[in-house]
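Before we start, here is the structure in question, set down as structure tokens.
Here the complex is missing one protein chain, while the rest keep their positions.
Moving on to chain A:
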Amino acid sequence: MEFLDTVTLSRLITAMTLIFHIIFATLGVGVPLFISIAEFIGIKKKDKHYELLAKRWARGFVITVAIGVVTGTAIGLQLSLVWPNFMELAGNVIALPLFMEVFAFFFEAIFLGIYLYTWDRFKGKYTHWFLSIPVVIGAGMSAVFITTVNSFMNSPAGFTMVNGEFAAVNPLEAMFNPSSPTRILHVLGGSYVTVAAILATIAAIALLRKKGAAAYHKKALKMTVISIFVFSIFTAVAGDVSAKYLAKHQPEKLAAAEWHFETEENADLILFGWLNEENEPVGEIRLPGFLSFLAHGDFSSEVTGLNETPEDERPPLIIHYFFDLMVSIGLFLLGISFLYLVLSRFKRFNVHNRLMLWMLAASGPLAMLAVEFGWVFAELGRQPWILRGYMTVEEAATSSPYILHMFFLFLALYIVLGTLCVRTLRKLFKDNPVEVELEKHYPELSKGDESA
């Protein structure tokens, strides 16, 4: 069975774990920031609504963090279990950021525990808020460090190769390899946009259902939509810089993403479409010269085509769709948040109309899809390499015959975890809706809430 060789299975098992983990990792990076912002606004404006927002987000966050921790542990161990040859080689160069990632995670874990269990323990309100800062920093730093590891795999640096072994290793140079800066910015920005969009989705759905506590949800929506706008600009800029990086250092990935075969000047940007039997794009939207602009900031510049890359080193052409979908969703998020902010300036216009709310409700799931698409694009785009230019995935994978069993073991685990997570979150918030909680803890607010 050619399809089920150990290499393919190793790839599938890692892909499955990561696709599942990324959902919770993204939440883990982003949610603490918004909890912290909400609590700060709540204290500053003496607005109990924001305080409750922070509390309720934190409560849901605990559930997702638990899954993030356990799937993160899984991928950490799987690196050595599924790719032992890779870790033996690369461990010499990338151990430092991996190690530092664990430190950041440790730091975050300690303060998250303290933060969650000390809501009413301190006299000064800012003392408790202050505890959220190390959580935000820890979460961000783990994303930074782990992204440098992945960047190293895309653009290895900081060593020389002598007889198949690494020599003259410079750990810092390996960590801050050429692709690290742009990828770190894109990952952080993307995580913050996505989490803002997910929190906006929650508020939009609540408003659509008209269950009450409208003032509370409107505040949540405004705060998160502003964040979507700010961070999606940030992410788009980082994405653009990433594309320019690819054009320069990893041209085969950009060429495969854009189905750009012949090296040419004034290259067209191809949106969607499909390939016919001669590998020519059909049914596509063509933006003349825009690929050159994307790659080098100049419409007439030359863009390297895929034909320059040896055939057995080319990434799969399917990554075109992932790239296009990621970019489209990113532009949608930017557009919808901009529209909301502009329209909310007009007092006579009801910005909370159903169409707007529906679009905002869609933005969370779409943003999470964009994160997944982006990662699939980035990872498939460096095939067949695990260490670009140095080691292929075939040389890196385990040879254990039990990998198929492990695939199903983990598949079962993720199905169980995913189901339980959704059920627990639903139950947690359904059994204790905002209205009830507002009335119980802040009776002064629930009166006249509907009018606001």
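The definition used in the following text is that a residue touches a chain if its C-beta (ideal position, glycine included) is under 8 Å from a C-beta of that chain, and two chains touch if they have at least 3 such contacts; residues count from 1.
The rule is short, and it goes like this: contacts and distances are computed from a predicted model.
> Choose one: "Na(+)/H(+) antiporter subunit B", "Phenylacetate-CoA oxygenase subunit PaaC", "Electron transfer flavoprotein subunit alpha" or "Cytochrome bd-I ubiquinol oxidase subunit 2 apoprotein". The correct choice is the protein name in UniProt for the chain not shown.
"Cytochrome bd-I ubiquinol oxidase subunit 2 apoprotein"
> So which of A:N92, A:S301 or A:T392 would be touching the chain we can't see?
Only one of A:N92, A:S301 or A:T392 touches the chain omitted from view, namely A:N92.
> Going by the contact rule already stated, which one of A:V282, A:L331, A:L420 or A:V436 would touch the omitted chain in the full complex?
For the chain that is not drawn, the touching residue is A:L420.
> Which residue from A:R59, A:K125 or A:K218 sits in contact with the chain not drawn here?
A:R59
> If the hidden chain were put back, which of A:S36, A:T71 or A:T201 would touch it?
A:T71
> Considering the complete complex, identify which of A:M16, A:I43 or A:V102 is in touch with the unshown chain.
A:V102
> Just the residue numbers, please: which parts of chain A touch the chain that's not shown?
Residues 59, 62-63, 65-67, 69-74, 76-85, 87-89, 91-93, 95-96, 98-103, 105-107, 109-114, 116-118, 121, 134, 166-167, 169-172, 398-400, 402-403, 405-406, 409-410, 413, 417, 420-421, 423-424, 427-428 of chain A touch the chain that is not shown.
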